[in-house]
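Here is the structure we will look at.
Coming up: chain A.
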Amino acid sequence: MAVEEKLSFMDKYVVEKGFVKPNRRLFTIRSEHVRQVFTEFIEKLGRENFYLSTIVGTDMKDEGRIRLDYYVVLLPEEETIVIRTYLPRDNPVVDSIIDLLPGALSGECETYDLLGVVFKGNSFLKRGFFIPQDLVEQDRYPLRKDSGV
Partner candidate 1 sequence: MDNEVVEGKTTRREYKVIRYSPWLVHFNTGACNGCDIEVLAAITPLYDPERFGVKLAPSIRHGDILVVTGAVTKKAAERLKRLYDQMPCPKFVIAVGACACTGGVFSKSYPVLAGADKAVPVSMYIPGCPPRPEAILDGIVKLLKKLESGESGDGCGGKA
Partner candidate 2 sequence: MGKPKILDLVLKNLASKPATIQYPKEPTPVEPDYRGRHYADLGKCTGCSLCSIECPADAIKMTPIPSGYDVPKSNPRKIYPLIDYGKCVYCYRCITVCPFNAYISTNEYRLADTTMHNSSELSLSTLKKGGPG
């Protein structure tokens, strides 16, 4: 079954469509829909037919917001799609999908520690796992453009 029909359930959430080079489908959704999208992924496609591969957080300093991309690979044809959300830059909060997909743990903990995006519901977030202690005390996030690191 072609990928479009498979992802037809996403259309009610999608704000904008597009592509990331080379030819990865991009769906932009609002940040409060993240949990519903992934629960529908599990219901419609089933746990063995997709896996969450990466969470990329980017600090868009000029637009004053943080961009969060979830890269999901659909399994039988192994095609990568991108689910993109935007969060306000001053307090970026999104609800975690750790209980739905344990695989998201590594991406969320890293994005929290390096960029400061708080994932509500993820109890394993801890500052300074790998950042040296002096950066933690100064409460600076290295991947932010104004962190002056």
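Here are some notes:
As a convention for this text, a contact is a pair of C-beta atoms (placed from the backbone, for glycine too) under 8 Å apart; a residue touches a chain by one contact, two chains touch by 3 or more; residues count from 1.
The candidates came about this way: all candidates are chains of the complex that A comes from, given by their letters.
Every value quoted in this text rests on a predicted model; they were computed, and no experiment measured them.
This complex places one of the candidates 1 or 2 in contact with chain A: number 1.
Those residues of chain A whose C-beta lies close enough to touch candidate 1 in the complex are 130-135, 142, 149.
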